[in-house]
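What follows is a set of notes on a single structure, which appears directly below.
Apart from one protein chain that is not included, each protein chain of the complex appears where it belongs.
To keep things simple, chains are lettered A, B and C as they appear, and every chain counts its residues starting from 1.
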Amino acid sequence: MIDQTKADVLKRLSFIEGHLQGIRRMVEQDKYCVDVLKQTFAVRRAIEKMEALMLEGHLQTCVVDGIKGGREEAVVEELVGLYELSNK
Amino acid sequence: MIDQTKADVLKRLSFIEGHLQGIRRMVEQDKYCVDVLKQTFAVRRAIEKMEALMLEGHLQTCVVDGIKGGREEAVVEELVGLYELSNK
Amino acid sequence: MIDQTKADVLKRLSFIEGHLQGIRRMVEQDKYCVDVLKQTFAVRRAIEKMEALMLEGHLQTCVVDGIKGGREEAVVEELVGLYELSNK
Partner (left out) sequence: MIDQTKADVLKRLSFIEGHLQGIRRMVEQDKYCVDVLKQTFAVRRAIEKMEALMLEGHLQTCVVDGIKGGREEAVVEELVGLYELSNK
């Protein structure tokens, strides 16, 4: 990961961890389930945005280098596997 | 949330928090992006399973009580809103 | 399904079928893959909206009747199964 992506991902991870701690407190304090669920949905969306960032970094570096370096078959296969995994 | 669901949800939250710490270490140690992404996919799936548990608890308690108590319109509207939110 | 939901679902199905025929033409005419994919994403979202409508109808009728009729356990179990299936 290049430095800028790494810094951004780590910042987002901190935010997600804080969000999960808030959810833990909601559960411990018996907050209404529906309100807890709305927060866990938001965490999943935050993770998805972080994934988009990492994917962008991966495409810009490893994928471009791999294809220019003649390893296109392996690179493409890995990306397709990743896509299928992301939808499971 | 009934006690059993609450205990189960808190246990799963701990597991998810631990998993995210592992992901943080992977990012800090510059592990391969694709491997990091596979782990964030797994965290999202773990959150979804926790959500299914909370939803089950919500249906068994608040939804059943609400419908038996004549507040079916409000209960149904809330569930549909939740479903739409979960797909966004 | 009550008449209003049924009419709405059938109308949406017609729209979705038309959309898929448009996608078929795009594929046959060798349109750019990325443009085809954007259309299949739109079809999936249209199906999801139709599902939300059907779910709403199901909650308003079968679920409410089932819970009022004392079959809450079966009704809740079926809903949870459906939710888990929708995320697979």
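What to note about this one:
Quick note on the criterion: a contact is a pair of C-beta atoms (placed from the backbone, for glycine too) under 8 Å apart; a residue touches a chain by one contact, two chains touch by 3 or more.
Bear in mind that the values here come from a model prediction, so they are computed numbers and not experimental data.
In the entire assembly, the chain absent from the figure touches the shown chains A, C. In the full complex, chain A makes contact with the omitted chain through residues 48, 52, 55-56, 59-60, 63-64, 67-68, 72, 76, 79-80, 83-84, 87. Those residues of chain C that touch the chain absent from the view are 1, 6, 9-10, 13, 16-17, 20-21, 23-24, 27-28, 30, 32-34, 36-38, 40-41, 43-45, 47-48, 50-51, 54-55, 57-58, 62, 78, 82, 85-86, 88.
Note that in this section only the chains that are shown with their structure count from here on.
Closest to the middle of the protein, by Cα centroid, lies chain B. Distance from the chain B centre to the chain C centre is 22 Å, each centre being the mean of its Cα atoms. Chain A and chain B have Cα centroids separated by 16 Å. The multi-chain contact residues of chain A, meaning those touching 2 or more other chains, are 88.
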